[in-house]
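Of the protein chains in this complex, all but one are displayed in their positions.
In this document, chain identifiers A and B correspond to the written order of the chains, with residue numbering beginning at 1 in each.
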Amino acid sequence: MSEPVLRLNAIEKSFGALKVTDNLSLDVREGETHAIIGPNGAGKTTLIDQIAGALVPDAGRIHFAGRDVTELPMPVRARLGLARTFQITHVLPRFTALENVALAVQARSGSSFRFWRSAAAEEALNRVGMEALGTLGVAAQAAMHAGALSHGEKRRLEIAIALAQAPKLLLLDEPMAGAGADETRGLVHTLKGLRRRYTIVLVEHDMQAVFALADRVSVLVEGRIIATGTPEAVRKDAAVRAAYLGDAA
Amino acid sequence: MFEPARIASAAAAHLEALSFEERFAAGLLVLMALLPVAALALGGGYLLLIGERAMIFAIAAVSLELLIGVAGLISFGHAAFLGIGAYAAGILASHGHGTLSLALPAAIVTSALFALLTGSIAVRTRGVYFIMITLAFGQMAFFVATSLAPYGGDDGLTWPTRTLILGTRVLKRETVFYYVALACLGAVYLLAGRLVGSRFGRVLRGITDNERRMEANGFAPYGYRLTAYVMAGATCGLAGFLLGNQVEFVSPAYMHWQRSGELILMVLLGGSGTLYGPMLGALAYQLLEEGLARLTEHWKVILGPLLVLLVLFGRGGIAGAIERWRRGELTVEGLWAAVTASLRGAGASMVRRWQRAEVAARGALALAMPRCKAGWATIAAGSRRCKAALSEARVSLALLVDRSVTGALTRWRRR
Partner (left out) sequence: MSTSLLVVQLFNGLQLGVLLFLVAAGLTLVFGVMDFINLAHGVQYMLGAYLAVAFYRLTGSFFAAAALALPASLLFGLAMELMVFRHLYARDHLEQVLATFGVILFLNEGVKIVWGAAPLNMGMPELLSGSVPLMDGLRYPVYRFAIIGAGLAVAGGLYLFVNHTRVGMWVRAGAANAPMISALGVDIKRLFTVVFGFGAMLAGFAGVMVAPILSVEPGMGDQVLILAFVVIVIGGIGSIRGAFLAALLVGVIDTLGRSFMTDALRLVLPPSPARAIGPALASMGIYLLMAAILALRPVGLFPTKGRA
C-alpha cells in the first residue's frame, strides 16, 4: 500500500483546561474521499485547523505528502499541495471570481515578487482559473465581484479556488452548511465528479452527503476518533450509534 | 513618417485604451506641465512654488496610498521618510558632496533602510498596534533629528545650495526644478500604477481583502507587506529629497507626527482606492492651506472641524465624489435632499430627545410626588404633634408654675 497522503500521529491540543484533541491518529489514503463526522463540539474545526496549519498541536506529528509539516505555517503547507475551504466561506470579495482563482494558480506558478507586468493579462493563469470555475459550474460568474455572488456561488467559488491550487489534498470544511436541498444535491453531484481525481477530506454534518461521497468515514467524539471504516460499517457500529447517530440511522 | 494625423490618431487610440483614472491622472499631469506658462503670464513665481510643493507632496501621498490603499497598512509615521530623505541629501550637501549621483541614492537608500528596520517589527503587528508603532517610530526619528547638534538640531539645517547635477547648479533655475519634480511625479505614478496591477500588487490587495484566504492559497503576508513598506518609504524619501531641495532647508519638523497626519489627510481628502485621488488630495490640501492661511493665522481652527466633517460626510474623498458623479448618483437635487433630510433627522432626533426627557421628568415627578406628599404629610403630622406637645407642655408648665406659686404662697401665708 502506498504512503498515505496525510498521516496524523497522536495529535493533542488543549485550550486551557479543555482538551479538544485527544491522542488522535488518522490516515488518509491517496485518491480516497475520507469523511470526518461527529457531534458539535467534538473538535472538528480544531482538527481541520491543525491539519491546515492554522493551529499548532501541543503534541504529535502531522505528515503530509511524505513530509513532517507539524511546525510549518499555513502558506507553506498550501504550497506543498494542501488546499482547504472554510466553514464560513472565505473569498476575496473585492476581486472578480476569475481573479480569485487566478491568484490561487499564481501562488504555485513562480515568484509573485514581480512588479511590472500586468497579472490580469497572464493568459496561463486565467486559463487554469477558468477551468476550475467551469468544473464547479461558476464559469458564468467569472467577471462578477466575489462579494456580489450568492451564498451558494461563493461556496462553489471557494472550492474552485482550492482546485486551482492543484492540490494533493482537498480539505473541505462543511461545504453543505447552510445549503438548501437543491444546492446540496448539486454540490454532491459536483463532488462526486471530483472523487477519483483528488484526495478529499470532508468534514460534514449532512449524513446523506457523507454516505453518498465517502469511501471511508472517521467518527470524532470529544477529541478522539472512535471508529474508522466504510460508511456501512460505521453506520452499524454500536459505539457510533450510541455517541452520535442514534439507533434510527 | 511624422504625419501629425497618424500620430494624433495613434495617441487617441492609446488614450481610449486607458481607464478613466489613468486619463484623469494624465490630465492632471498635463495641467501641471502647463502651470509654468500660466505663472509666466500672471507674473507670479509664487505659483510655481505652490505647484512644486503640491507635486512633491503628491509623490509622498501616492507612496502612502501604496500602504493605506493597497497594502492595508495605516502608517502614522510616514513623514519620517520625508525628513530622512531631506536630511540625507542635506547632510551630504553641507559636507560638499551634494551631487546628484550621491545625494539622490543616499536619500532613497537611507529611507529604504529605515523602512526595513522599523518595518520588520511594525509589519508583524496588526491594525491599531501598527498605527501606534509607526507613530512612535516617526517620533523616534524626529527626536534623533532634534539631537543632531552638528546639523542644526532643533533649528534645522540650511543647505548651501541645491543638489548639483554634473557639477552645475542647473536645478537652481526654478522652471528646471519644477519640471524635474514633475518628471519624478510622472515616473512615480507610472511605476505605482504598474505595481498595483502586477503580481505583487495583486497579492498585496488580496492580503488586504482577506488575509486568511491568501494564506490558505499559499501566500505568507509578512514578506509582501514588508516589501511594500520599504518601497513606500524609499519613494517618500525621494519626495523628501525634492522637498529639501525646494526650500534648501531641512528641519526635524519635516518628521513631526502632525506632518504624518497631514499626509493621511491628503490621501483621504483625495480619496483612497485610486492613485489619482491622493495626487488630487495633495493639490487640494496645498490650495486649502494657502487659502485658509490668508483668512486667518489661526487657520487650523477651521481645518480641524473641516476634517471631522470630511470624515463624517465625505466618503471616499474627492475621487469618491467624482466616481459617484460619473455613475449619476451625485446631483444637486440629491445633495439638497440629503442636506435637508439630515437636518430634518437631526431636528427630529432633538425633538424626540426633548420629548423623552419630558416624559422621563414627568415620570420622575409622578413618582416623586406621592413620596413628597407623604413626606409632607409626615412633616405636617409631626409638626402638629409638636404643637400639641408644646401646648401640652405649656399647660403642664402653667399648671406647674401655678401649683408651685400657689404652694409657695400658701407656705408663705402659713408662716
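Going forward, a residue touches a chain if its C-beta (ideal position, glycine included) is under 8 Å from a C-beta of that chain, and two chains touch if they have at least 3 such contacts.
Computed from a prediction, not measured in an experiment: that's the story for all the values here.
Shown chains touched by the hidden one, complex as a whole: B.
Check B:Leu49, B:Val109 or B:Met140 against the missing chain and you find that the one touching it is B:Met140. From the set B:Val311, B:Ala361 or B:Ala398, the residue in touch with the chain omitted from the display is B:Val311, counting the whole complex.
Interface note for the absent chain: among B:Val128, B:Leu166 or B:Val332, the touching residue is B:Val128.
The chain not displayed touches subunit B at residues 68, 74, 76, 118, 121-122, 124-129, 131-133, 135-137, 139-140, 143-144, 146-150, 257-258, 261, 264-265, 268, 272, 298, 300-301, 303-308, 310-312.
The rule is short, and it goes like this: only the chains that are shown with their structure count from here on.
Between subunit A and subunit B, the centres computed from C-alpha atoms are 43 Å apart.
Those residues of subunit B that touch subunit A in the complex are listed here as 194-195, 197-203, 205-206, 209-210, 212-220, 224, 227. Remark: subunit A residues 52, 73-76, 78-79, 83-84, 86, 90-95, 99, 103-104, 106-108, 111-120, 122, 161, 165 touch subunit B in the complex.
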